[in-house]
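Please read the structure below before turning to the comments.
Excluded from the complex is one protein chain; the other protein chains are retained at their positions.
Chain IDs A and B follow the sequence of writing; residue 1 opens each chain.
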Amino acid sequence: MIRPSITEKNKIEKLSRLPQGGSCKAGVLIEKNAGWRNKCPVYNPDKCTGCYQCYMYCPDGVISKEGKGISIDYDFCKGCGICEKICKLQAIVMEGET
Amino acid sequence: MIAERVTAQNISDNEFFYGHKACGGCGGSLAVRMALKVLGERTLLTLPAGCMSAVSFNYPQMSYANNAIISAFAGTGAVMSGLKAGAEAMGLKDYHVLGIAGDGGTADIGLQALSGLIDRNDDAIYICYDNEAYMNTGIQKSGLTPYGSTTTTTPAGSKGKGNIKQKKNLFEIVAAHGIPYAATASVGYIEDFATKVKRASQIKGTSFIHVLAPCPTGWGIDTSETIEVAKEVVDTGLWYLAEFYDGEYHLNRHPKVFSDVTHYIRRQGRFQHLKDEDIDIIIRSRDKTWKRIEGFKE
Partner (left out) sequence: MSQVRFISGDEAFALGVSLARVQVISAYPITPQTIVVERLADMVEEGELDSKFVHVESEHSAMMTAMGVSAMGARAFTATSSQGLLYMAECLGYVSGGRFPIVMMNANRATALPWSIYGDHRDSLSQLDCGWIQIYVEDAQEALDMAIQGYALAESENIRLPVMVNLDGFVLTHTYEKVNIPDRETIDAFLPKRNTWDKLDLDNPVSMAFTVGPELNEEFNLLHHKASINALGELARIDKEYAKITGRSYGNAVKGYRTEDAEYVLISLGSISGLVRDAVDRLRKEGIKAGAIKIRMMRPFPKDEIAALTKNVLAIGVIDKDISFGYEGTVYTNVNSALLQKKIYIPSYNFIGGIGGRDVSVDNIESCFKEMINADTKETVRFMGLEVIDDC
């Protein structure tokens, strides 16, 4: 699967380590977004029928199909709560971030 | 129009727009994510200065997995033509040129370049994600801000009602160019939008999609409400889902009964100041629009 991923941030000590042209590598992440969240989606696979509407409507794309259900990438979930509203079966419930 | 319907089942697992810094519940970022999932890794994307570039291009953090370049604010359509001409010159095959800009970047400052792109009929897809104001700069009025909405430049006060202009009719402005394919969509009906992106990709020549994309920050709604509101704007008839191709308009969805406009208005912070008579103006304007688009094919 193609998806931007976390890369370790190198401290740039010399000018020659910067991009020497107009381009830099695509899909490079150095920071997670988990800290933004004050509510956390909690997934209950027992209630999930695999309609994947939560996956479709997630603005951050942090919900992936996994087997007959889904998985959530908590590194990048911002806790917006769209998935909870979309799920008609309450298979995702937002709970306070601890 | 034939194009297989894009669904949760058949859409690609790849995520090309990921780890970005858009606000939680951002409708625009959902439109961008969906468009790239449909079009795939061989997409050459340009987007102007605006939310969707500001949240994703901070060196060295790059949230697009595909090739992407920021254009000057007014230049989206022109960079698209350049990418297309350059790709042809380099002998590339099997790729898409995609431009994504917001409402201000499309209907205001970028309208000239968009018009030029359509006039040249370059084979490229332009998507306008419409969150109904200049959100990146702090919620200022754009040409697509709806009647009655308060923005930081159309504040509602003792005299003002917020914005007193109706939205520009961007869809029909674009269609009037004789474009091969144009459509309206809403992130509230995401499969409809994704399917339109697919159709656009199969068109030879320029195609354009105007997708309504709520901004929780600018609209004064909870981050979890983006999709509900984006569905409701269609269900109330304040936004319509349509296509233009072969020189004719086609209406995709005609609600038998419109849902309650007052409910849609009252749930949003940007409309809090409106009185019932203002809502009546909004309803009358909607009815006038629907009278006009009755001529669209169904």
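Methods note: contacts are C-beta pairs under 8 Å (C-beta built on N, C-alpha and C of every residue); 3 or more make two chains touch, one makes a residue touch a chain.
Small disclaimer: the values here were computed from a predicted structure and weren't measured.
Enquirer: Let's see if you follow the contact definition: name the visible chains touching the chain that is missing.
Expert: Computed over the complete complex, the missing chain touches A, B.
Enquirer: Return the single residue from B:Gly77, B:Pro146, B:Pro180 or B:Pro216 that touches the missing chain.
Expert: Spelled out, the listed residue whose C-beta touches the missing chain is B:Gly77.
Enquirer: Can you tell me which of B:Tyr18, B:Phe57 or B:Trp239 touches the chain that was removed from the display?
Expert: Of the candidates B:Tyr18, B:Phe57 or B:Trp239, B:Phe57 is in touch with the missing chain.
Enquirer: Please give every residue of chain B in contact with the chain that is not shown.
Expert: Given the touch definition above, chain B has residues 41-42, 44, 46, 53-54, 57-59, 62, 64-72, 74-75, 77-90, 92, 95, 112-113, 115-116, 119-120 touching the missing chain.
Enquirer: By the contact definition given up top, give the residues of chain A that touch the hidden chain.
Expert: 12, 15, 18, 20-27
Here, only the chains that are shown with their structure count from here on.
Enquirer: Tell me, which parts of chain B touch chain A in their complex?
Expert: Listed in rising order, the residues of chain B that touch chain A are 8-9, 11, 13-27, 29-30, 33-34, 41, 59-68, 187, 190-191, 216, 222-228.
Enquirer: Which residues of chain A touch chain B in the complex?
Expert: The touching residues are 1-4, 6, 9, 19, 24-33, 36, 51-53, 55-61, 64-65, 76, 78-82, 84-86, 94.
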